[in-house]
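Omission of a single protein chain aside, the complex is shown with its protein chains in their original locations.
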Amino acid sequence: MLEVSHIEARYGQVTALHDISLSVREGEIVVLLGVNGAGKSTTLKAISGLLHPARGEITFDGRRIDRMSPETIVRRGIAHVPEGRHVFPGLTVRENLIIGASNRRSSAAALERDIEEILEIFPELRRLYTQAAWSLSGGQQQMLVIGRGLMAKPRLLMLDEPSLGLAPVIVKKVFNTISQINAQGMTILLVEQNVNLGLKVAHRAYLLETGKIIRTDSAEALRDDKSLRNVMLGASAPAHPGSQTTRQL
Amino acid sequence: MFSEFIQLTVAGLAVGSIYALIALGFVLIYTSVNVVNFAQGDFAMIGAYFMVSLVVGAHLPWWLALIVAVAATGAAGVLFQLLIFQPVRNRSRNFLPVMIATVGASVFLEQLFLLIYGPIPLQLAPIFAVDSVSIAGVHVYPQYLVIIVVTALMVTLLHWFMEHTRLGKQMQATAQDPDTARLMGIRVAWMAALTFAISTALGGLAGLLIAPVYTVTATMGSSIALKAFAAAIVGGFSSMRGAIVGGLGIGLIETYGATYISGSYRDAYPFIVLIIFLIFRPHGLFGEKVSQKV
Partner (left out) sequence: MTRPMLKFLPFLLILVLAPLLLPPGRLGSYYLTLMILSLSYSVAALGLTVLLGYSGQISLAQAAFFGIGAYTFSLLTVSLHAGFWISVLAALVLTTGFGLLLGAISLRLDSHYLALVTIGFQIITGLVLNNWTAVTGGANGVANIPRPNIFGFQIDSDLGFYWFSVATLVLAAYLVYRLRHSRMGWALLALREDEIAAAANGISLFWTKILAFAASAFLAAMGGVLFASGALYISPNVFDFYQSVSFFAMTLVGGQESIVGTTLGAWLITFLPEVLRFLHAYYIAVYGLMVVIVVLFMPEGLYGMLLRGVDLFRRRVLGHREALDTDAVPLRADATQTRPVASNTPLLEIRDLAKHFGGIKAVDGISLTVNKGDVAVLIGPNGSGKTTVLNVLSGIYSATRGSIRFKGREITNLASNRINRLGISRTFQNIRLFPEMTALENVAVGCYKTGTVGLAGTLLSRPKGYREEAAAMEKARATLQLLGFVRPDMKAKNLPYGQQRVVEIARAIVSDPALLLLDEPAAGMNHEETQVLSQILYRIHSLGVTMLLIEHDMSFVASVATQAYVMDFGNKISEGSVSQVLTDPAVMTAYLGDEVEYA
C-alpha cells in the first residue's frame, strides 16, 4: 500500500534521514521504534509531505507522492496525526472534528454521521463536545487529534507518539483504541518511543538509529529480544572516555 | 446640552465604526499571518476612490456601486497579498522586512492614487440626500446612521461567517496552526488570500462609508488607519470583539475630546489613549500575554 524507498531528508544542514526504506501493507499496524532523534517523526513528515525528501521515492497505491503538498496527500488518503497533540486550541471539540474532514466533500448530514462514529469510539469526547480544545486535558486532546485524523476517512493513519506525556492509564486507553480501529480495518503506521507498548499493538516493526533503519522484524520476534532494550537506551555503542579521538568537529 | 451630547455620541460611534472595520482587518491579518499590514488603511482610500468612480463616473446606483467597490477593493487586496506580501514573506524568516515592505507599499499606493486622481479632494454625495433627521428631538446627520447600521450588519455577517460556516472555521484553524491545517487538507495559501480579501474589503467599505463625511483624498486612509491601529491595540490585537470595542471607544473619545477639550488636537487623542494603554495595560482589553517559546 505504502512503499518508501531509499529516501534521504535534511533540515537545513542536518541530514535527518539517510536511506530509509519501508513498506506498509493493507490492514497492518507497523511501528517505527528508536531513540529520540533517530528520524521517526521525520519519516512521517516526509510521507505526509510536510518535508520533501532530497532523494528517494515514496509511492502510495503505486503512485508517487513524494513531490506532493500535504494538502494533496491527505486527499489521497493518508492522515498524519503529528506529535504533541496539535489541536486547534481556539476551536471546540466539534469544530476540530469538522476541520478534520477538510480533505473531502461531504454533506452536512453525512458529516454529522461521521462525527457520531468518532464519538462512538471516543465516548469521552461527547461530554466535551462544545468545549474549546485548549481546555482539554492531555489525554482528551490526544483522543481528539486521533478522532480528527479519522475524520479524514484515511486509508492509512499515521500516529506520531500518541503516548507522549500521558499518564499510563490513559496511554493504555489510547492504545486499546488504536487496536480497536485497526480491527475495524484501518491501516496504521505508528511512531512510538515506548518499545513494549509499540510492540504490543503492532504486527511489524522497524528499528531506526541516526536516520537509518537498522532492523526490521515481526513484532512478535522483537518482543522476545532483550538486546532491543540496549538499543532503546542508547547503550549500543558505549564511548570510551579517553579514547584517542583526534578528529576535529 | 444634552442633545449636543447625543449628537456627539452618534458622530463618535459612526467614526468609531469606521475604525472598528479597519481594526478588524488588522486583527484578521495579524492573527492569520502574524504580521501587521501597514497598508491596511490605504484600502479604505482605494474603496472610496472606487466608489467615487462608480457613482460619479459610471452613474451606478449607490447600492450596486457599494457592492462592486467593496468587491474590487477585496480583489486589490488579494493582488497586494500575491505581489508584495507573499514574496517578502517567503524570503525572510523575520517579520521586520515584511512590515517595512508594507510601509513602503503603503506610501507607494497613496502616491499612485494621487497620481491617478490628482491632488484635489473629491466629493461623494451621502447616500440619503437629507441634511439631518430628527430622532426624539435630536438632529442627526443621516450618513452617521448609515455608517452605524451598515457596520453592524457587516460585523454580524462576519461573525456568522467565521463561527457558522466551514470555510470560516477553516480560516480560524489555519490562523491557529497552519502546519496542522495543511495536514487536514486545508489549502493554506487560499486561506491567506481569503483573509486578505476579507480584511481589505472591510477597509474598502469603511472608506466609502466615511467618504461623504470627509472628502476623498489619497492620504485619507493612512490617518484613519493609524487610529484604527490604535483601536486594535487597545482591544488586544487578537480578538474581533476587542477591535470593535476599541474602535468605538477611540471614535467616542476623539469626538468628545475635540468638542470638550480642544479641536486642534483631535488627531492626538487616540494616540494619547494608546500610550496610556501601552504603559498600564500593554496587552489591551481582551488580549492575552504571550511569551516566546524557547
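Per-chain residue numbering starts at 1, and chain names A and B are given in the order in which the chains are listed.
Definition applied: a contact is a pair of C-beta atoms (placed from the backbone, for glycine too) under 8 Å apart; a residue touches a chain by one contact, two chains touch by 3 or more.
Every value quoted in this text rests on a predicted model; they were computed, and no experiment measured them.
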| item | value |
| --- | --- |
| Touch with the omitted chain, as defined above, among B:Ala58, B:Val103, B:Val133 or B:Ile261 | B:Val103 |
| Given B:Leu8, B:Val68, B:Leu82 or B:Leu114, the one touching the chain that is not displayed | B:Leu114 |
| Option touching the unshown chain, where A:Ser21, A:Thr59, A:Thr177 or A:Gln193 are the choices | A:Gln193 |
| Contacting the left-out chain in the complete assembly, out of B:Phe38, B:Tyr144 or B:Phe196 | B:Phe38 |
| Absent-chain interface as seen on chain B, which is shown | 30, 35-36, 38, 84, 87-88, 91-92, 95-97, 99-101, 103-112, 114-115, 119, 222, 226, 229-230, 233, 237, 264-265, 267-268, 270-272, 274-275, 278-279, 282, 291-292, 294 |
| Missing-partner contacts on chain A, residue numbers | 12-14, 35-37, 84, 134-135, 137-138, 161, 163-165, 167-168, 171-172, 193-197, 200, 210, 229, 232-249 |
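The criterion applied here is as follows: only the chains that are shown with their structure count from here on.
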| item | value |
| --- | --- |
| Gap in Å, rounded to a whole number, between the CA centres of chain B and chain A | 43 |
| Chain B contact footprint on chain A (complex, rising order) | 48, 50, 69-71, 74-75, 79-80, 82, 86, 88-91, 95-96, 98-100, 102-104, 148, 152 |
| Interface residues, chain B side, partner chain A - complex | 166, 169-170, 172-173, 176-177, 179-188 |
